[in-house]
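Can you keep this structure in mind? I'll have questions shortly.
The other protein chains are all here in position, but one chain of the complex has been omitted.
Note that the chains take the letters A and B in the order they are written out, and that residue 1 is the start of every chain.
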Amino acid sequence: MSLLRVESVSRRFGSLIAVNGVSMVVEPGELRAVIGPNGAGKTTFFNLISGFFPPSSGRILFEEHDITALTPDRRVTLGMARTFQITEIFPELTVRENLRIPVEVAAGHRLRPWLSRAAGGEVIARVGELLDMGALTDKADRLVGELSHGDQRATEIMMSLALKPRLLLLDEPTAGMGDQETYDITRLIRRLHREQKLTIVLIEHDMRVVFHLADRIMVLAEGAVLAEGTPSEIGVNERVQAAYLGKAA
Amino acid sequence: MTQLILFNVFNGLIIGAFYALMALGLSLILNLTGVINFAHGGFLAIGAYLAYALIPYIGFWGALAVAPLLTAVIGLAVERFLIRRVYGRDPLYSLLLTFGLAFIFEDGTRYIWGPQTLPFSVPSWLNRPLSSDFFFLTGYRLFMVLLVLVAVIALFVILNRTRLGMRIRAGTTDLETVSVLGVNVRLLRNLNFGLGIYLAGLAGVLAAGMLGLQPTIGSSLIMPSFVAIIVGGLGSLPGTLLGGLLIGVASGVVTVYFPSASEAVIYVMMGLVLLIRPRGLLGEEGRVQ
Partner (left out) sequence: MNGSNKRAGDALVWLLLLTMPYWLHWVGGYTSLGTQVVVLALAAMSLNFLLGFTGVLSFGHAAFFGLGAYGVGMTIKYLVASTPLGMLVGVLVGTLAAGVIGALIVKLRGVYFAMVTIAFGQVFYFIAYRWNSVTGGDDGLAGWRRVPLHFGAHVIDILHNDRVFYYLVLICFAVSVAIMAALLRSPFGRTLLAIRENERRARFLGIPVDRHIWLSFVISCFFVSLAGTLYALLNNFADPHDLHWEQSGNFVIMAVLGGMRSFWGPLIGAAIFVLLQDYISSMTDNWQFFIGLFFVLVVLYFPRGVLGMIRRKAAQ
């Protein structure tokens, strides 16, 4: 059973076709990269998968369930989590508080007006694990809004992980980062993939990261799939090269 | 019976045109800057009272021409020194600010001119009915409709044919891009506000002629403007116009059958719209979120 099956989705905004008949199948345990020049429709594609808005046509199936009409929060409940190009966290709460919320949601405590001591203890323990994994323990009680870009992104990734997703969508996780931070985030993602056996789909512009991490790559250009294959296949694909280098505005 | 219904529909249309005029000014400000100008009623009252003060010197027509302009100038000053300071912040603050201004204006006019209803003299030839069959077609009412029509047309001409208007419309869609393109956003917001207040001032002069002049004239008219915007559609000026006319006519028609419910029908319409189409009849998707 494939984890994610996107069947020929399209999305138009008025007369602009941002995503044009894109299909994708992701198997459990894969790490898939989605690349393409600017304006190729990558983030719109992610928005469709995560439920930010519905597709104009096409279907999306998650673990063979049709989720096309589901709201984002419902998709999260089914096991999908995502990060955003511009980090979306809770800036005026501490890292610990930021992590606590998804941990509680994942444990089913969303509506609980009261938590037993035992349950509370479990939450705290889990938050501690996540802090460790993301190398955030020493910053746990600082406001996330005050942290460096890299730490904010790490927090966001750990928040998504807290949801115990089976599919993690990362939208340009290394955007705006220097070499060291890129290296740290890449290592984190690799660890998550290996240790947590997480299926990951990521949008990236940094080719070093893509070729380092990805099992398979899908190339989007002008809203449609240009090519798909292993990193070595994509690396020598002339159309891909043309799309990146020869593309006029 | 027909004449009674016609009377009330026409009356409703006039009231509606009037609500629309006021709501358009409110909508203009709201769409560009996201500020709910709760003081809009206060500006309406200022327009009315300024006209009252000017009539002995320059007559009704002079006051009609000048008072809205003066009110707009006050509006420009208020925007420049007060409202501008809360733009970047949580919308809570602009609402509180305009709330406060509404109190200040209402009590201010009460202090200066007193709480009693003042006589507002409209040229007598305007008040004569134009026809014995349609006795309700007094010149003043017809004049009001015509004036509102002229104002609305002028507004749409400004918005669609002048540079200022185009910038306002562009800014309503995306203020950041507009500023990046070199438009002076501060000035734009300021002038837009002034334009909205001009409409309020104009509405004030007209209202005084029809409803009589008292300090509460503004606050009694602001709620229908709100409802006009909600019904007609958030972010849409044609919607606001439609909304105002609709609630006016609905109100007028209901008066025939249930006189005491004429105000209530406005809120009923609002409830219906929210239930069936929360973004309003002509509202744009995405404006609501």
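We take it that a contact is a pair of C-beta atoms (placed from the backbone, for glycine too) under 8 Å apart; a residue touches a chain by one contact, two chains touch by 3 or more.
This one's a predicted model, so the numbers in the text were calculated from it and none came from an experiment.
Peer 1: Out of all the chains shown, which come into contact with the hidden one?
Peer 2: Result for the missing chain's touching partners among shown chains: A, B.
Peer 1: Where the complex has a chain not shown, which of A:Asp73, A:Asp132 or A:Asp179 is the residue touching it?
Peer 2: That would be A:Asp73, which touches the missing chain.
Peer 1: Please pick, from A:Gly36, A:Pro55 or A:Pro102, the residue that touches the omitted chain in the full complex.
Peer 2: A:Pro102
Peer 1: Out of B:Leu32, B:Ala72, B:Leu188 or B:Leu234, which residue would touch the omitted chain in the full complex?
Peer 2: B:Leu234
Peer 1: From the list B:Ile58, B:Leu95 or B:Leu142, pick the residue that touches the absent chain.
Peer 2: In the complete complex, the chain left out is touched by residue B:Leu95.
Peer 1: If the hidden chain were put back, which of A:Glu27, A:Asp66, A:Glu92 or A:Glu233 would touch it?
Peer 2: In the complete complex, the chain left out is touched by residue A:Glu92.
Peer 1: Going by the touch rule given at the top, which residues of subunit A touch the chain that is not shown?
Peer 2: Spelled out for subunit A, the touching residues are 50, 71-73, 76-77, 81-82, 84, 88-93, 97, 100-102, 104-106, 109-115, 159, 163.
Peer 1: Against the chain that's been left off, what residues of subunit B make contact? List them.
Peer 2: Residues touching the hidden chain, for subunit B, are 30, 34-36, 82, 85-86, 89-93, 95-97, 99-108, 110-111, 223, 226-227, 229-230, 234, 260, 263-264, 267, 270-271, 274-275, 278, 287-289.
As a working rule, only the chains that are shown with their structure count from here on.
Peer 1: Between subunit A and subunit B, what's the gap in Å when you average each chain's C-alpha atoms?
Peer 2: So the centre of subunit A lies 48 Å away from the centre of subunit B.
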